[in-house]
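Missing here is one protein chain; the remaining ones are kept as they sit in the complex.
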Amino acid sequence: MLVAVMAAATALPQLYWMIFGKPVRTPFIMYSCVDDLFMIQRTGETMVREDTRGNQYTREEYEEKLPMLYMRQLMLSGTMMDTIRGIAIDAREVNNARSTFRYKPSDRYTPDPGLYPLFEAESGRANLEMPEDYFRITWRMEFTDAKTNKVDEEKSRLFSAALYHKGFQFPAVKIAGIPTTRKSCDEGYLVVDAAHQLFHVKMVRGKPYVRNVELPEGLRFEHIACVDFRDRLYYAYLIDKGGETWILTQDDYMLVKLPVGSFNPASEDMRIYGDFFNYNVIFNGDGFVRAVALDKDFNKIDEYGETWKIRMELPEGKAFTWLFPGTLKLESPNSNFLKFRVEVNPVARWIWLSLALAALHFLLLSRGKGYTLRKNLTGHLADLAIIVVSGIFGFLAVNIFPNRFFD
Amino acid sequence: MDYAIECINLTHYYGKKLVYENLNFQVPEGTILGLLGKNGSGKTTTINILNGFLQPRSGRCLIYGEDSQRLSPANKARIGFLIEGHIQYSFMDIHQIEKFYSGFYPKWDREPYWELMSKLKVTPHQKISSMSCGQRSQVALGLILAQDPDLLILDDFSMGLDPGYRRLFIDYLRAYAKARHKTIFTTSHIVQDMERLIDDVLIMDYNRVLTQRPVEEFMREFKQFSFELEDEKAEIPQDGFVTNLERVKDKVELYTYQSEEFVRGYLHEKGIAVREFRQVEMGLEDAFIGLTGKY
Partner (left out) sequence: MLIRSMIFKEWVKVRWFLLLYTLLAVLAVAYIFIRVRHDITFHEANNYWYFILFQGHSWFRLLRYIPLAGGLVLAVAQYFPETVNKRIKLTFHLPVEENRSLLMMMQFGTLCLLACFLLLFLLLCGLSRVWFPTEIIFSAVVSVTPWFLAGFAAYYLAALIILEPVWLRRILYLLVAAAFVPLYLTGSVPGGYGPAILALFLLTCLLSVALLFSGYRFRKGEM
C-alpha cells in the first residue's frame, strides 16, 4: 500500500510536468562598462534586450554596450571602440582579465572522490603530467600507486610529516583542487582539516609545500572552488557557512570577502564573470535573479534584481497544487546524492480533492456492498484516512490494493 | 452420528448471480457421498468452499467441527484432496513427489503408493508432466492413499480417464474406504461411475438441492413411467407429485416418487386415457437426467 502510494507520488507528478511543464527563462543580466548600468537580455518567444532604465536595444546596440563580453564579435564587424572609460583597449589584456566561474549546488552536494592526484607544481615541463599515484588524507596523507595499487610508504611519510609539522589535524574534511592536467599550471590543493583550519598543499620538485592560511575567527567553509584564471590573482572562491563569498589571493594568502551579500549554496547558483573593468556576480534561485557589479578592487558599484512567479504560482503549477498533495522524488537538481525527498505543495488546495475523493470512495463503499462497510469499519476508515492524507495517490493505491477483508 | 462435513445455510453469489441459497447438508463419517449436478450448478463452488479457497457470502461449512475457512494444519492432515484434473506438482517425478509429501504427514504410508506406482509403466525419473492422464490420476490417488486421510474430497475424479482406469479407480477407492471406514465426498460429471461408488447422493440444480438421500433409496423410490396418450392434445396437469415430465407429441415420460397405482389412479381420475403404460427401469444416470431434466 505504502509502495503504491510512493509509486504514484513519484510517477504522476513526473508525468504531469512532462506534459504541462513550461520552461522558466531566467533573464541574462550583465553590467555595462560603457553606460555603467545593467543590461538585460530576455529570451522567450521574442528576444528583448534592454537596460535598467527601460531602453530597448537591437542586437548590435546591445553587444556594443557589452564590449568586454562581445569583443570578438565587435572586432569582426569593426565596431569595437578604441578606448573605454578613457583607457585604450588592448585585446590581449582584455582576454587576460577575463574569467568565468559558476557554482551550482550540485558541485557541493556530490560524493567526494576521496582520492586526488597531486601534480608536480614545478616540473620544468611545459605540460602537466598525470602523476602515477593518488593521495588520500585520512589518519595521514597517503599516496597509493595506481599501477601496483600499493601505498608508497616513503612519500606518504614525507608528506604526512610536513602536514603534521604545520599543525594539521588529521583527517581532512574537505579537499579542493583542480584535478586535471588541462590547466595552465598546478597550485595543488586547499585542504580543510579536522580543526577547520585551511591549508595549501602542493608538491614542488617532489617535496611537500604546506602553508597554513590564517582565517578570521570562527570562519567555516561550506565549499571551496579552486580556479585557474590567466590573471592569477587568487587561488579560489570560498563560500562560508553563512553563504558569503571569499577569495584567497595568490602568494600573500589574503582572504577577501566579496561585498555581494549572502546566498543559499544549497539551492542557488552563483556566477562570477570577471572582465577588464568589473566583476559581475549573479545569483540565481527559484523565482529570482540578483546581479552585483564589483570593480577590480572588489568594491560594490551597483546591484540589480528581478523576481518572477515561481512554477507553483503559474496556472499549470496552481492546477498541480489542486491535483496533487506533493511530489516524492529521489533526485534533486541541487544535489548529486539520491534520497527520498518529499515536497509537499506550498498551498493545501489538494485537501479539497482529497476530501472529495474520500467522499467518493465512501459513496462507492456504501453503495456497492453496504454490508462490507459495517464489517470492516477500521479497515475502511484507514483507507479513507490514507486518501485524505495522500490525496489522489492514496485513492489510486487504495483501489489498486483493495482493503477488502472478508469477515 | 458424527459428521465429517456439515454445511449450514450456505449461500453464495458470483457477482449478482445466485449460486445457491441456504444450502444445508451433512456427510456422516464413514459414508461415501456423491455430489451430482449439471455444469454450473455449484459443484466446484462447494468443493472450493470446503477447501477454504472460497469465502461463501454467508453460512459456513464445518469439517470435523472446524470452519473450512480456517482449518488447522492438524485438521488439514486428515483431509485428502484430489483436485479436478488430478493436478499435482508435475515438475517432480514419482520419487520426488513421494519424498515431498512424506515430510508433511505423520501417518505417511508409502506401501499403497508404491503398489500403485509399480503398476504404472513409467520410468523412475519421468516427470509427472510427461505422464498420461490416467497415469497422473494413479499418482494423485496413490499420494492420497499414502497420506491415509480420514476424509477424501475428490473433485471430478473421472475427468480425462479411460473407462478402464475409471473402473480401477472406483473399485480401488470403494474397497479402500469401506475397509478402513473412510469418508468420501466426491463429484463427477460422469454419473454412471457413481453408482458403483457412492452410498448417498446429493443432487443439485441451479439454486437448490433436488434430493439428498441414500442412493439405494433414491433408485427405489424414484420412478419413471412411460405411456402414450390416446388424445394427442390432452393436457397433463403438473401436480405436486410429478417431479419431471418429458413429452414428445403423444409419448410421455413421467418421473415421480409415487407408486404405479397412484399414477394410474391419478390419470384415470383426470380422465386421461393412455396406452402402453409401464414403469421403466433406470440406472443412476437415467434417474439423474429424469430428476434434473435434459436441459
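Per-chain residue numbering starts at 1, and chain names A and B are given in the order in which the chains are listed.
One rule holds in what follows: contacts are C-beta pairs under 8 Å (C-beta built on N, C-alpha and C of every residue); 3 or more make two chains touch, one makes a residue touch a chain.
Since we're looking at a predicted model, the values are computed, not measured.
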item: Hidden-chain contact residue, picked from the options B:18, B:62 or B:83; value: B:83
item: Absent-chain contact - pick from A:146, A:266, A:351 or A:364; value: A:146
item: In chain A, positions touching the absent partner; value: 2-4, 6-8, 10-11, 110-111, 113-117, 130-134, 136, 144, 146-147, 149, 179-180, 330-331, 336-340, 400-401, 406
item: Where the unshown chain meets chain B, residue by residue; value: 48-49, 51-55, 73-74, 76-77, 79, 81, 83, 85, 87-89, 91-92, 96, 99-105
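The rule we apply is simple: only the chains that are shown with their structure count from here on.
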item: Mean-CA-position distance for chain B and chain A (Å); value: 76
